[in-house]
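Comments concern the structure below.
Omission of a single protein chain aside, the complex is shown with its protein chains in their original locations.
For chain A:
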Amino acid sequence: MGDYGVFDIIGPVMVGPSSSHTAGAARLGEMARSLCGGKISEVTFELHGSFAQTYQGHGTDKALLAGIIGLRPADERLPRSFELADQLGLRYRFVPADLGSVHPNTVRFLIVTEAGEHYSITGSSVGGGNVVITDINGIPVSFTGESPIIVTRHKDTPGVISNITALLYNERVNIGNMRVNRHKTSGTADMYLELDKEIDPSVLEKIRALPDMENVLELRCQPDEF
């Protein structure tokens, strides 16, 4: 038995027709955009399962692209996202794909930013407009938008993790969940941190400036609707 509030029953205000295939898809696009820092020049949407089967009828394609260009799920311009993306000069394509044993409503975003960085982000729309990002650049994660996360890529060497956690400790930010993956061939490791609260951008800059850091991504929670 879950705990439901008034606006879990009445709401959200959303562009139809489906909370999972439209509203959830728009949120996934929005989260992928925010992970890449917002400046995107090219996206390939790999659509899996039910997303691949019914994406045109549900407007899943329009919703995903709307999120990528920064529209919220209730934005009435969402059905015109193709036109708006064209105006921005964004290149995009939709490809049905088999992403393996994942949730039926899953998409993988293959993104190229204006700075030329490549990102691979996978997420699923799990019902009622709720979503979860499950993979960022090959690192398994579980980001639902409720707690902020940080994903780092760094040299696989002693001290890196303690430097990061020390910085967070100084800010009195508690870590709720963490995972480290090492890549033996490249000598690098990835770390996924789920935090109890959002950190100041200056702390993020301090983490970026630490020795042996290659890349730091951050995902903030969605702004509260009211």
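Quick notes on this one:
Operating definition for what follows: a contact is a pair of C-beta atoms (placed from the backbone, for glycine too) under 8 Å apart; a residue touches a chain by one contact, two chains touch by 3 or more; residues count from 1.
Just so it is clear, contacts and distances are computed from a predicted model.
Within the choices "N-methylglutamate dehydrogenase subunit B", "Putative ABC transport system ATP-binding protein", "L-serine dehydratase" or "Molybdopterin synthase catalytic subunit", the name that UniProt assigns to the complex's undisplayed chain is "L-serine dehydratase".
Residues of chain A that touch the chain left out of view are 1-19, 22-23, 50, 53-54, 56-59, 62, 74, 76, 78-79, 127-129, 226.
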